[in-house]
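Missing here is one protein chain; the remaining ones are kept as they sit in the complex.
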Amino acid sequence: MGARAAVAGASGYAGGELLRLLLGHPEIEIGALTAGASAGTTLGEHQPHLPELAGRVLLDTTPEALAGHDLVFLALPHGQSAAVAESIGDSALVVDCGADFRLADPAAWAEFYGGEHAGTWPYGLPELPGQREVLRGARRIAVPGCYPTAVTLALFPAFAAGLAAPEVVVVAASGTSGAGRAPKPHLLGSEVMGSVSAYGVGGVHRHTPEMEQNLSAVAGAPVSVSFTPTLAPMSRGILATCTAPALPGVTAAAVREAYEAAVAGEPFLRLLPEGRWPATAMTYGANTAVLQVALDERARRIVAVIAIDNLTKGTAGGAIQSANLALGLPETLGLPVNGVAP
Amino acid sequence: MGARAAVAGASGYAGGELLRLLLGHPEIEIGALTAGASAGTTLGEHQPHLPELAGRVLLDTTPEALAGHDLVFLALPHGQSAAVAESIGDSALVVDCGADFRLADPAAWAEFYGGEHAGTWPYGLPELPGQREVLRGARRIAVPGCYPTAVTLALFPAFAAGLAAPEVVVVAASGTSGAGRAPKPHLLGSEVMGSVSAYGVGGVHRHTPEMEQNLSAVAGAPVSVSFTPTLAPMSRGILATCTAPALPGVTAAAVREAYEAAVAGEPFLRLLPEGRWPATAMTYGANTAVLQVALDERARRIVAVIAIDNLTKGTAGGAIQSANLALGLPETLGLPVNGVAP
Amino acid sequence: MGARAAVAGASGYAGGELLRLLLGHPEIEIGALTAGASAGTTLGEHQPHLPELAGRVLLDTTPEALAGHDLVFLALPHGQSAAVAESIGDSALVVDCGADFRLADPAAWAEFYGGEHAGTWPYGLPELPGQREVLRGARRIAVPGCYPTAVTLALFPAFAAGLAAPEVVVVAASGTSGAGRAPKPHLLGSEVMGSVSAYGVGGVHRHTPEMEQNLSAVAGAPVSVSFTPTLAPMSRGILATCTAPALPGVTAAAVREAYEAAVAGEPFLRLLPEGRWPATAMTYGANTAVLQVALDERARRIVAVIAIDNLTKGTAGGAIQSANLALGLPETLGLPVNGVAP
Partner (left out) sequence: MGARAAVAGASGYAGGELLRLLLGHPEIEIGALTAGASAGTTLGEHQPHLPELAGRVLLDTTPEALAGHDLVFLALPHGQSAAVAESIGDSALVVDCGADFRLADPAAWAEFYGGEHAGTWPYGLPELPGQREVLRGARRIAVPGCYPTAVTLALFPAFAAGLAAPEVVVVAASGTSGAGRAPKPHLLGSEVMGSVSAYGVGGVHRHTPEMEQNLSAVAGAPVSVSFTPTLAPMSRGILATCTAPALPGVTAAAVREAYEAAVAGEPFLRLLPEGRWPATAMTYGANTAVLQVALDERARRIVAVIAIDNLTKGTAGGAIQSANLALGLPETLGLPVNGVAP
């Protein structure tokens, strides 16, 4: 075993998914598991689907608990990562699944999150042009948000190829695990089963500036995103419908070609054959993003649809993919390409 | 009892919902029930949730079976309504839940449905400006499609008030009952549970020209719609996210005011208090459309979100609402405003 | 309008269902709505599916708020009903949806609920032999638990006809609304979707002595019940599989005959045609119980399966049915026989 990893926030959904994947990773050994209010309990009470770790006791999330690891995954509530990360020396790789270090622009941070900006870490989306070089050997990684992962992967081919105008409209459906494990009335099964609902409408969702940051970097010019998230009656999965105006003269063939080029050689991007469309079930438990794209000739918009598992490619799988690069391991190590269905 | 109604297509989902509502309608009596392949069986085998009609035998859909009624509801597969309607004299009211008579433009019909255009009937969406006058006393009614019902109700206030530019982008999630009752592999429970999927992407869904027709009429100028439907793991309900660019100078207050004015006095339109967002569960089994709207100041788009029950307001309830007008009855008779939740 | 009703506990699921049904009741007017922690908010924040009452403000549950009504429904957490009921004079009808007054045996109360037994009120299950006479004119009614409603209705025909031995085994699946609206981690959508789980196994569920009480009364001798509840991924509905050994010589025909006799004339009991089996979807939002029965000739057990809506027939609908009797109204007034499906 090469590296020993601690997981801070092991009792939540992101933490559970990190552990599920790490249990199958041939080069990473699981070290300390920490939690907040659940410290002192066993992991089996929180992650009963992981019998191999059922007896492990959760420690408090302290510098001592996290010390002595080659690798620390942070799956903490927003705003807690910076303090924890500070105590971890630069010799260890720290991979933060939270939002604290994703944004480069302090003004965007202030507008959407409030308070002081903690800083900016290398952004853990290896599929972005040039990003693998940034991640190789990195000691700090900011894992992208689940929605920005989906939206960026769906539209970067169009912007990289210069096919789209910068007025993006995105509507995405997410499973409820994206809202976390803290019990809230609107997340009760009785409320979410049989119902799709909207939230964070009108440009106020915190993932919006992250999408704009990514797409603007690819486009080389400011891209605006109108983003509407919705909650769907499923535990996992994001299906994002991402549209942008096609520039004059752009053809369906050019769009197809750009997407085929963009996914070529990418181990976790899959463009479906023409005429077939993504479903989140295709990606359940997998680190794969399934894409399709069309040119709406009437409305002259490029419509890209993407499915990911919000906990795998959208969080824990993406985190491990970037960690593999940082550790000098094969990028795909320990990451399932195939999903669980039906 | 004033009127006696036949229901053609009583074994399907739209037919079942018509019967559920008609059973609670104080001025409409249920007459003949007809079906295609299920003729000769009892309704109880197909609609076991309607014990009051369990013993009723389904007749073949013939002119004889439908004759002698004041009112005939057609809930037939696409393309079958015209032939059936022809046999029904003008003294009876015919309400078609199918697509055959919704479009005014034969070219749009040819492009999206193919074949010859059957004609155009009065369009059964009473909330459209001026439409109640059209429907009062009508003898033929084309019930709108479920998606066009949702999208038109969500955006007509913005276009009626001159607030929006005509480049509309809509992404909608529908429950599976919208796809009907014919068994197809992709509609199996094993496939749809736990999964959101896209279909009919790229401007090819047949409801697209109907949306454009409605919104263009309100705007007084051509409106284009980029429409993407998705299938969500629920039996009923549509949540449509409908966006259009805000015209220069439009303010959030102006948008709110336009929507408040549009729903004022409307028995089945409900604008939520600010800060709250629609969920399809709010409308389960009800003829109510629940709306909310915001102005995305960053992206300068009006974002209207609407929830309806696709089988009630989106099909059978809308049909009865228009039929009430045509028959000279109170518009709301027999139609539930309150839903069933959780 | 004959009677004016207060609803204590209007923000919960039972309270919401009471209000949904009362809105359609022609002889009961809705008076005060009260709540605990939600007092001071509007009903629309808690029951957004009931637009007709959206603006009503919730009062504190005090004697003053509940005074001056002909009828008070209590939908309160376990143990709170007795104190509230005391303040309500005998001229008003009090219908308690909680457990406080269901059990006749103080020892059973002490074993399963603990603490002092509050007393015993007329038991609100009109279908039990002789029970309608008890309920007519009653001023206090204890609404049965949802599981005991299902199990008693499923097996009383067998015991009334003397066909079954008294060792009952029941396994029931319930929708999550039966567990209430207080947010708990195991009731989160992420946990319950896609999963069936057991709980309260081994004879410890509080509804067990209530089932035994009811069936023993019908049998005229002690009946023991081995009861296992499970939680299913749906908001509403109970499907209970209820089995008892068939006495020697009992035939399938005798069993069928007993059940046909038991449901004859019962407005809310429906025995399916032979060969068809209940589904909870048949009863969604309806006060109907759907039954089927078979004799397992190999194992010599009577197997009765019943579906009800736990919030309707299992709580609020059952409460109104009994209240109708107590108020001298037609038993079925305001209660839907037909469900909402699919």
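By letter and in written order, the chains are A, B and C; residue numbering begins at 1 in each of them.
Basically, a contact is a pair of C-beta atoms (placed from the backbone, for glycine too) under 8 Å apart; a residue touches a chain by one contact, two chains touch by 3 or more.
Because the structure is predicted, anything quoted here is derived from the model rather than measured.
Trainee: I'm checking contacts with the chain that's been left out. Which of A:33, A:103, A:155 or A:193 qualifies?
Mentor: Result: among the candidates, A:193 touches the missing chain.
Trainee: Of B:176, B:208 or B:230, which residue touches the hidden chain?
Mentor: Only one of B:176, B:208 or B:230 touches the chain omitted from view, namely B:176.
Trainee: Which candidate, C:83, C:110, C:198 or C:221, sits in contact with the chain we can't see?
Mentor: C:198
Trainee: Out of A:171, A:192, A:281 or A:304, which is the one that touches the chain we can't see?
Mentor: A:281
Trainee: For review purposes, identify every residue of subunit A that touches the missing chain, sorted by number.
Mentor: Missing-chain contacts on subunit A: residues 13, 16, 20, 23-24, 44-45, 47-52, 177, 193-194, 235-236, 270, 272-273, 276, 279, 281-286, 288, 290, 336-342.
Trainee: List every residue of subunit C that touches the chain not included in the displayed model.
Mentor: 167, 169, 171, 173, 190-191, 193-199, 201-203, 208, 224-226, 228, 230, 232-237, 239, 241, 243, 245, 277-281, 284, 292, 294-299, 301, 303, 305, 307, 342
Trainee: Spell out the interface residues on subunit B facing the chain that's missing from view.
Mentor: On the subunit B side, contact with the omitted chain comes from 13, 175-177, 179, 181, 183-185, 187-194, 233-235.
Keep in mind that, in the parts below, only the chains that are shown with their structure count from here on.
Trainee: Between subunit B and subunit A, is it the same set of residue numbers doing the touching on each side, over half shared, or a different set?
Mentor: Mostly same residues: over half of the interface numbers shared.
Trainee: Subunit A to subunit B: how many Å between their CA centres?
Mentor: Each chain's C-alpha centroid was found; their separation is 37 Å.
Trainee: Two or more other chains in contact with one residue: find those residues in subunit A.
Mentor: In subunit A, 190-191, 193-194, 233-235 touch at least two other chains.
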